[in-house]
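One structure is given below, encoded as structure tokens.
One protein chain omitted, others in place.
Labels run A, B, C and D following the written order; every chain starts at residue 1.
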Amino acid sequence: TAVQPAAQRPGAAPAEGSGKLAQIKAAGKIVVGTSADYPPYESIDADGNFVGFDMDLIRAIGERMGVEVEIQDMPFDSLIAAVQEGKLDAVIAAMQATAEREEKVDFTIPYRMTKDAFAAAQDSTLVMEKPEDAAGHSIGVQTGTVQERWVQENLVATGLTPADKVFSYERADQAALDVANGRIELLLMDAEPAMELAKQTGLKILLITESTAEGGKSIAIPKGASDLKAELDRIIQEMLEDGTIQRIQEANGLP
Amino acid sequence: MDVVQNLVTTFNFILQGVWVTIGVTLVALSVGLVFGVAMAMARVYGPPFLQAVAAVYSVIVRAVPVVVIIFILFFVIARFVNLSPFWAGSLALGFASGAYQSEIFRGAFQAVPPGQMIAARAIGMSKLQAIQSIILPQAVRLALPAWGNEATLVLKDSTLVFVVGVPEILRRAQQVSARTLEPFMAFSVAMLLYLILTLVTTQVLQWFERRYRLQM
Amino acid sequence: MSTATAPILRIENIYKSFGETHVLTGISLTVQPQEVVVLVGPSGSGKSTLLRCINLLSPPDSGRIWLEEQEITAPGVNPDKVRQRIGMVFQDFNLFNHLTALGNVMIGLTKVRKMSKKEAHDLAMFELERVGLVDRAHHYPAQLSGGQKQRVAIARALGMDPHMMLFDEPTSALDPELTGEVLEVMQQLAREGMTMIVVSHEMGFARQVASRVVFMEGGVVVEEGTPTQMFEQPVHERTRVFLRKIADMDSGGR
Amino acid sequence: MSTATAPILRIENIYKSFGETHVLTGISLTVQPQEVVVLVGPSGSGKSTLLRCINLLSPPDSGRIWLEEQEITAPGVNPDKVRQRIGMVFQDFNLFNHLTALGNVMIGLTKVRKMSKKEAHDLAMFELERVGLVDRAHHYPAQLSGGQKQRVAIARALGMDPHMMLFDEPTSALDPELTGEVLEVMQQLAREGMTMIVVSHEMGFARQVASRVVFMEGGVVVEEGTPTQMFEQPVHERTRVFLRKIADMDSGGR
Partner (left out) sequence: MESFVQLLNNVLPSLLQGVGVTLQIAAVSLLLGMAIGLPVGVGRVYGPRWLQRALAAYITLFQGTPLLIQLFLVYYGLPDLGLTLGRMEAAFLTLGLNSGAYQAEYLRGALQSVGEGQMTAARAIGMSKWLAVRSIILPQALRLVLPAWSNEAIAMLKYTAVVFLIAVPDLMGQAKILSSRYFAPIPIYMIVAVFYIVLVGATYLLLRQLERKLHIPGLTGETH
């Protein structure tokens, strides 16, 4: 076969729609980034294996594509940039397709719809009926997440919460620890990981809501990789229909 | 004994990061060595233009926190070559260390008596040959104490590459902490491992220093 | 001073300045093979500079130098090659501090003359034997006395198989007791027929060994002649005064 | 040498060792008020150690010392208080580098003698005047000549209002031209009746000023007497040889 060194390099930006998928198939593996600190979506078990819903899902997808899956762990807020710079072929990290992100990368169709949760310490007297009830309370979010953005836009920019009461954490579990320690009052994150963390650190969930979320969880891929998008969309659709995704969700304790 | 069991598991898990830490440190030190020596040579023996470039590199890199340099390089390097976080992180760290090492070697080059160069030229060595086989071997020995200090600093700075996802000691400690939500144990183990690493490094380097001390 | 053979070194009217300092202002000098020329002159008269011009460590600003009929000041001449034919020994030895005595002699042989390790080792040991230092072969410079260091420096220069040797005050950094051993080695070299230019104020050595004494001052040659001529009946008053002064110092120093 | 008044200092059979080195091996010495004792002896004979024992900078291992009838080697004596009564001047001045001449004299007054700033300043200026250095009051040590430094050191010691003064080779670090100004200040002090023990090999000073010369060797006092006795008719051969030697040096050095 003809060698195309420039196009073969994963670092090279895909010039047109085709090629990315071919590259992956030619290499026999897809490099997928995640931030393995977000159980039950993704985490690392005591033996150092990547486990969780996203991990099982991407492996199942890889199987259907006929390629090996190589998982790369990195901080959540580096993931988009890493796809953009061509370091990764895809990102699966309980990530939602927001408008801002879509300017930088492309997303597959959602593989799972999602809700967010507000959590507080067990002894908190706070009662929440809607997200805006968080106004004025110190709140932790993970850097680079949809939730961080929601807080900035709906609580800070509107003047409901002072900017110095919002804390952006490297990782969600650090924010949960600080809620448990009493350093902050609230935590906003994906509902399922929040429940998992709440169970372990003795937090209570104050509110589960769809209104802070922007849609579903999708896989991020390099901009313009339309062949890859088509292939992934096809497989996801297939898996949604044949119940594979449902099965994997249940296996990982997700409703 | 649940606690002991826990501790052993944690220790074993984080221990695997030691090799990554050592790897990052060695790569960064080697890269920094190449950079540092080259830049030092440029500053001492190079043409004015190169001297200026090397000086600017040294000043800028030393004025910026290593973690910022890692972030910049991680994304810049990533733009041109597809490197794993391990390599990107190590190279970035090496690039930063190069600035510090260039200062160390510049001092060392300047401490080699000028007569050494003249004597080397007098037996017919070219300038490059003289630098290679007369100046460099002496400068390296003179640089050893300061270099040893830099080595332990790089070892400690290697924790910073965890921000780009390299599974070294600290990253592993964080993973444990995220799983068990017992940060005290995880970070204490990490701290202990680092303490051992730096103490061993110091001892080894001091041995080298004694072994290769140059009498002038 | 006229011989039929071609001169080994011919210097014609060379000038050398450092910025505003005019150090050499028209020096000419011819050296025949196997001659031992002793160069004397007050401090700052340009003796060291002249030696450094001869082996192109600092090339002259103008004027020409021929070494064995080849003009080494011509453009395109590789100075590294020239220096291999001219051994040089410095006042402060300049031994390579990181190498043993043996290593100091060997490194030029392996790196410049491209000998094998084995050949280089054997030749280096031979040269060390010549200067009487075989038993110090594995000592580092810091472990050698001044006289021993200077003899290693001579061996190092000899190892390059030079066609002539330049000595720049080879004994002036040495204690009087150590001077003798170095002068002896130089005397031996002279007997073997090595062409030498020696900057030295060791008048005993000059008397016994020099074929010619050259007196420099202010960047020019003031007078030259056999030791007997120069010491007993110099033409110039300045020569007489200067030689008298160092003769006095010489006896006072012992 | 017998006077009716009580001695100001009485040293009885003191011993001092550093590890295996037995430096003082049974020294006894009595000093009367207003006496000037010049201590001589070869290097290493223990002169400095003796002075440091006297003001308890390094207390003796055994033996006893009385200062003005008080046994200062007795347990419970506060050595800081003792040292206030004994001024000491060192060979290498040891001025406080971060303080001006004035500051050097003042600091003991304010910190140890607890004077007010004003009082301290006035007394310090007085002492500087005594050593002829009022015009250098605001100079730092690095800006003073050796002789000036030593005079400041003397003023600093005098400021503490000592009852006796110890000098440890006060001029040996000075150029010969600067020695005179320091000796003059010391001579002046002697005239004013200050009790002094001076380690010095300045024989001119000893002849003119000393009431007694004490010759130490090997950790004991070999011989003592008036300068005339000691220089002209010493009892011991060793004393004669030693004093002859330093007298020679003394004239040679000028």
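Keep this in mind: a contact is a pair of C-beta atoms (placed from the backbone, for glycine too) under 8 Å apart; a residue touches a chain by one contact, two chains touch by 3 or more.
Computed from a predicted model, the values in this text were never measured in an experiment.
Participant: Kindly state which of the options A:Gly144, A:Pro193 or A:Pro222 is in contact with the chain not pictured.
Facilitator: Answering carefully, the residue with contact to the hidden chain is A:Gly144.
Participant: Could you tell me which of B:Gln51, B:Ser84 or B:Thr198 touches the chain that is not displayed?
Facilitator: Checking the options B:Gln51, B:Ser84 or B:Thr198, the one contacting the hidden chain is B:Thr198.
Participant: Which listed residue, D:Gly46, D:Gly108, D:Gly147 or D:Pro227, touches the chain dropped from view?
Facilitator: If we include the chain that is not displayed, D:Gly108 is the one touching it.
Participant: Looking at B:Leu29, B:Ala108, B:Leu142 or B:Leu160, which residue reaches the missing chain?
Facilitator: Reading the full complex, the residue touching the unseen chain is B:Leu160.
Participant: Using the touch definition up top, pick the residue from D:Tyr15, D:Phe96 or D:Phe126 that touches the left-out chain.
Facilitator: That would be D:Phe96, which touches the missing chain.
Participant: For chain B, which positions touch the chain that isn't shown here?
Facilitator: 60, 63-69, 71-72, 75-76, 152, 156-160, 162, 170, 173-174, 177, 182-185, 187-188, 190-191, 194-195, 198-199
Participant: Under the stated touch rule, tell me which residues of chain D contact the chain that is not displayed.
Facilitator: Residue positions of chain D that touch the missing chain: 55, 57, 80-81, 83-84, 87-88, 90, 92, 94-98, 107-108, 111-112, 140-143, 153, 156-157, 160.
Participant: I need the residue numbers on chain A that touch the omitted chain, in ascending order.
Facilitator: Given the touch definition above, chain A has residues 77-78, 80-81, 84, 100-101, 103-104, 140, 143-144, 148-149, 152, 164, 167-170, 174-175, 177-178, 181-183 touching the missing chain.
We take it that only the chains that are shown with their structure count from here on.
Participant: Using mean CA coordinates as chain centres, what's the gap between chain A and chain B in Å?
Facilitator: 34
Participant: I'd like the Å distance between the centres of chain A and chain C, where a centre is the mean of that chain's Cα atoms.
Facilitator: Here chain A and chain C have centroids separated by 79 Å.
Participant: Determine the centre-to-centre distance between chain B and chain D, using the mean Cα coordinates as centres, and give it in whole Å.
Facilitator: Roughly 56 Å, centre to centre.
Participant: Where in chain C do residues touch two or more other chains at once?
Facilitator: none
Participant: Among the residues of chain B, which ones contact at least 2 other chains?
Facilitator: Within chain B, no residue touches at least two other chains.
Participant: Residues of chain B touching chain C in their complex?
Facilitator: Chain B residues touching chain C: 113, 115-116, 118-126, 129, 133-134, 137-138, 141, 214-216.
Participant: Which residues, counting only chain B, touch chain A once they are in their complex?
Facilitator: Its residues touching chain A are 9, 13, 16, 74-75, 78-85, 163-165, 167, 171, 174-175, 177-179, 181, 183.
Participant: Sort out for me which residues of chain A touch chain B in the complex.
Facilitator: By the definition above, chain A touches chain B via 9-11, 36-37, 39, 43-46, 48, 72-75, 78, 81-82, 85-87, 171, 173, 176-177, 197, 200-201.
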